[in-house]
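Structure, as structure tokens:
Left out: one protein chain. Kept in place: all the others.
Order of writing sets the chain letters: A, B, C and D. Residues in each chain are counted from 1.
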Amino acid sequence: MTEALRQFNERRRHAFGGMADRWRALPRWQRWLGVLAGIAFLYYLPFLGDIPGTNLIIPGLDWFRTDSIAGGSNWAGVLFVCALYVLVAIGLNVVIGLAGLLDLGYVGFYAVGAYSVALFGSTQSPVVQSMQRQFGLSEEWAVAWAVCIPIALAFSLVAGVLLGWPTLRLRGDYLAIVTLGFGEIIRIVAKNSGWAGQAQGVAGIPGPEGPPSADNTVFGLLKIEPWYWLALTVVLLMVLLVRRLEHSRVGRSWLAIREDEDAAAVMGVYPFKFKLWAFAIGAALGGLSGLLFASRSTFIQPETFNVQLSILFVAMVVVGGSGNMAGVALGAFLLAYLPERFRDFSEYRVLAFGLALVLIMLLRPQGLLPSRRRTRELQDRAKEAAVNVA
Amino acid sequence: MLLEIDDLTLRYGRIEALHGISLHVEEGEVVALIGANGAGKSSTMRAISGLRPVALGSIRFNGEDITNLRADLRVRRGICQAPEGRGIFPGMTVLDNLDMGAYTRRDHAGIAADLDRVFTLFPRLAERRRQHGGTLSGGEQQMLAVGRALMSRPKLLLLDEPSMGLAPMIIQQIFDIITEINQQGTTILLVEQNAQQALSRAHRGYVLETGRIVKEGTGQDLLHDPSVKEAYLGVA
Amino acid sequence: SDEGNDAGGDGNCGGKLAIFGAFSGPNSGLVIPSLNGAKLAVRQHNEANADCQVTLQEFDTQGDPTQATPVANQVVGDESFLGVIGGAFSGETKATMDVYEAAGMVMVSPSATAIELTAGDNKAFHRVVGNDATQGAAAAVYFRDVAKAKKVFVINDGTTYGAGIAGELTKALGDLAGGTDQVQEKQVNFAATISKIKAAAPDAVAYGGYTNEAAPLLKQMREAGITATFLGFDGLYDPAFPSGAGAGANGAIVTCPCLPPDKAGGTFSADYEKEYGSPPGSYGAEGFDAAKVLIEGLAEGKTTRKDLLEWVDAYDKEGVSKYLKFDPTGDVDKSRVVIWAYEIKDGAITAQQEIKLS
Amino acid sequence: MTSPEDAAPREVLLEVDQVTLRFGGVVALDNLSFQIYKGEIIGLIGPNGAGKTTCFNAMTGVYRPTSGEVRFDGEQVSGRKPHRINRMGIARTFQNIRLFPEMTALENVLVGADSRHHTSVIGALFRLYRVKPKPEELPVVDSTNGLLRFWQQVRRSSAQVFGISRHTLEERAGERKALELLRFVGIADRANDLARNLPYGYQRRLEIARALATEPKLLCLDEPAAGFNPAEKEELLDLIRKIRDRGFTVLLIEHDMRLVMGVTDRIVVLEFGKKIAEGSPAEVRDNPKVIAAYLGEPADAA
Partner (left out) sequence: MNFDALFGNLAQHTVDGLSKGAIYALVALGYTLVYGVLRLINFAHSEIFMVGTFAILGTWSLLGITDTPSIGMAIVYLLIGLLVGAAASGATALTVERVAYRRLRRMNAPPLIFLITAIGVSLVLVEIYALWMAGFFSGRGFSENRLVIGIPAMLKQETVISVAGANITNVQIIMVVSALVMLYGLDQFINRTRYGRGVRAVAQNPDTAALMGVHQDRVIMLVFVLGGLMAGAAALLWNMRYGITKFDIGFVIGLKAFTAAVLGGIGNLRGALLGGLLLGVIEVYAATLTRSTWEDVAAFVVLVVVLIFRPTGLLGESLGKARA
């Protein structure tokens, strides 16, 4: 790296760091106000550019909307997907960023959540139909959506524990391939099992207002804004809860395990237990996201839950800045939003995505919005590596 | 002059560990480098062997400027270091570890002879020649690190705390070995906490304090210097 | 084909339609002809009626249900869309038909053939082709009467379409069916399947699925020395199939509930060839018909979603591919459906014979 | 050389009972037996590769003995997981320092302190387990700003009424304890520095503080003075004594004879995994076997 480039980087780092420091230096109530304003803005996002209740537009802002281009996608729909992915990223961040476990099969939990609501909530699912036959229920009967939530949570938690129990003893990269296999197994099993609807998937998945129908006024098939607000609310709630974990002995234990597992064990931390918790919590969040996805889509099929999606999830976390919730949320948002906004590139989209991944990682390996700890870690590691320079 | 360091500055990120030190080692000498923890002794060694890039200043070896030479090329010029923390190859056997010491050598007969010599010096290593380096005890690893450095038959041998973690008897041996190989013609730069021993074996010594050389002199002079005595030799 | 002119001069004629399907990706060869057919219909109409313009917007889903869902959201969310041509594949159709139904938006598919699409009580979905029950049965007849097979090994790819049609075939084959396997989309190495076929030693192999997997499967089968007759369905009616499978494809049979180009009604074939420089491939005529049904409705002033849906429900007219009249489930009359067998000869798909049921 | 038991009967804290540990052909511990009594500082010495570290590892659950057993406070140790053993009351440091390098000194100690805490994941998430705070644990009301003061009062009274979550209380207690320990080992001035940035001597002490935070009954130190110069060793000696004065039992592995002789009450000597001597420092120093195997020429080995 040339001296000039180094200086530039240095300066840029200061600028970024400076912003963060200035934020931290603000009085508490000002920070609260800032956060509240930010949240309000998030709720306003579906109308970006419009002033609700009027016909006025704020010029310029609608440039950001995905439907501002020809053939663009429904803006609220994109936002909804962004919110889902943010939820996923927050969950995966617990696993990767906090506990330091590389999970390449996270899509499995997303699938479990989605399938839970599909198989129990839809009248068209083989599971529900067999229950109807078994217990002589009416053809309209299915498990209510609200009941599907705990079912989905329970199933994904159990999936997390089932996956973690035998495999968490494995070292890093072994875990990666095993989790990847797990994600694939979930997908293939769903694809080949009659009770899961096979490759054709399951349709008729309910939402908060029940099975899909034209009478669903709030959470219907047509208007997506309410779905976005629902997902956003869930995201905010989860951010709150995960923050609590992060700043407790649990978060500390995760950190200690990441740094030196054996030493942590000798200091009384039970690595297995905390790793399993990380897995379970991550799984539950993934499942929740999957549930929302399935409810909104009303139809799912196994091919959706492929390895590529898993990899995209990991990329969201790493590109955003693993370990920092704001970072991973940004990563998730960008990776979901940019390809939609720049649909015009159509056939070059994947190419651009690949190039972007490489460039971001080479220029900013700590991620776009890293946690301070990660930045430092990386700098320290860099300092240690100086063999064969020149 | 075999090694000549001039105004050497070394940084770890923004921390400056060495603030322009100058020292030299003559052919055939044993030179000791002493100082408290964190004084910069190991940093000096790393700079010489090329493990750390140098910020300012120059290093000359055998008349050649090696300031920016790659580490592995310095080995070919005849500098070998037994690093702090031993640097064992954990998954290689003791024998393979020793062979690695002779990586740049081609004279098979000479290598075999040196291997024998190391095994006589450290019979424990001979016993364990098939054991993996990573499973050796701390002291055994230290012996392996020193033995491995000897295997490269360097012109200049850099030893960073060779006595660390060794039992008292072996410590004696190590210092005897240092004297012996020096007499056989190897120049040695030695970093030691055991200043007493180091200075009594060394021709000359340097005292390092927070990245600066604060004293230099013959081994005997330093050994009897009151301030050195107080700070590094302990009240006996 | 986007924005274009305002829909209709007096607001009572013309309007905007959407069409979706695999317009790119490995299976696009199956769908491009029907897209072209639809575009042709729109162009002909617009040229003839300057005061009643119809706009057709394309949405590429690559045949992937996951990509078709957001498209559906986009289309129904945009009030200016009045009807939709599609989906091209059964899977994506199934994934989106609830959404279109909820929006009260009529779908006319040129090529989605899975039985289950019309088995439910969806009101929005219509198609201008016969379904896979007919095609499966026809293939069984072909095996029995034309190929004189004794043992047929049935492979499917697990998709809504592939699994469905393979099931129909197996049902119709009865005890001729001997051995089955399922492969996956995007699979490229069929060693295990081939090992199974070899062990079963059938004299014919049937494949329910799309080109992307069938081509390498057939190539690897032939190179591994399996010479059994190979038959696929409309999912292989694609020039990319013979070129992907190479020399081994010669003699393979493809069935389709679609007419050979030269049998299409009116001047369609000639127009198509003039426009695109090649004869219409699979479902070109059906694409034309599907568009035509909707365009005529728009021209009649059915410019609300509700009116257009009612229009299609009541449609009753000769099309270029067949006589078009939809029963309450959205299917065309079974008796109007003809199934053709095509043969791969020197890398080209050539019409062989019509398969007569019964 | 044997039996210091002539004094008043002392309470056995840890008992190594005929422990043998083999690695393939290598016998690292060979039918080893010795006891550690409450309140003493016991030294474990021996030539390199004698099995000292291995003995530590067997005691702290890293290895499982091939035969024999280790008992602590009457309970069997071998076969338990390291964190369970820690909770039973054994803490250790490592021959090569193993701190959590990217955590601050304070956080390092907090991890140790957490081992005595009870908040679970659920507890940390929902903070539902409430405890009635002691008066000194209540939020203070000290602001002069009216609005702020009102807020503080609200918090104080709600803490009185609803209690404070155990999580919060434990966090605060842990922090107090950690700071106190950092002061005790003498590195409180750099409590908020990353462990990796601390000088070597500080790191050694931090390891000790972290181990102490787990409130062990037995503290095992593996070559804590390695890499120290004589002056620094002197300070370490004082620290170890202070630790003992606090009531901890200490087991010390060290090659520096001046340190070992200066601080221990009793010494066990190993060679080839066997105990070759045991007794007071003076006894051991003059034991010819020990001299032959370990010390070399008597006396001035330091």
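Basically, a contact is a pair of C-beta atoms (placed from the backbone, for glycine too) under 8 Å apart; a residue touches a chain by one contact, two chains touch by 3 or more.
What you see is a predicted model; the values in this text were computed from it and never measured.
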Taking the complete complex into account, which shown chains does the hidden chain touch? A, B, C
Have a look at C:12, C:49, C:187 or C:329 and name the one touching the chain we're not showing. C:187
Touch with the omitted chain, as defined above, among C:245, C:294 or C:324: C:245
Touching the absent chain when the full complex is considered, from B:51, B:94, B:118 or B:150: B:51
In the complete complex, the non-displayed chain touches which residues of chain C? 24-26, 28-29, 158, 180-184, 186-196, 198-200, 211-212, 215-216, 219-220, 223-225, 240, 243-247
List the chain B residues touching the unshown chain? 49-51, 70-73, 75-76, 80-81, 83, 87-92, 96, 99-101, 103-104, 132, 134-135, 148, 152
Applying the definition given at the start, please give the residues of chain A touching the unseen chain. 96, 102, 166-167, 169-174, 176-178, 180-182, 184-185, 188-189, 191-192, 307, 311, 314-315, 318-319, 322, 347-348, 350-351, 353-358, 361-362, 365, 377-378, 381-382, 384-385, 387-389
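In the analysis below, only the chains that are shown with their structure count from here on.
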Chain B-chain D separation of Cα centroids, rounded to whole Å: 33
What whole-number Å value describes the gap between the mean CA coordinates of chain A and chain B? 52
Chain B contacts chain D in the complex at 15, 34, 36-38, 85, 124, 128, 131, 135-140, 142-143, 161, 164-172, 193, 195, 230-235
Flag every residue of chain A that touches chain C in the complex, lowest number first. 67, 70-74, 76-78, 81, 191-192, 198-201, 203-204, 212-214, 220-222, 224, 297-299, 301, 303-304, 346-347
Touching chain B in the complex, chain D uses residues 23, 26, 46-50, 52-54, 95-96, 197, 199-201, 223, 226-234, 255, 257, 294-297, 301-302
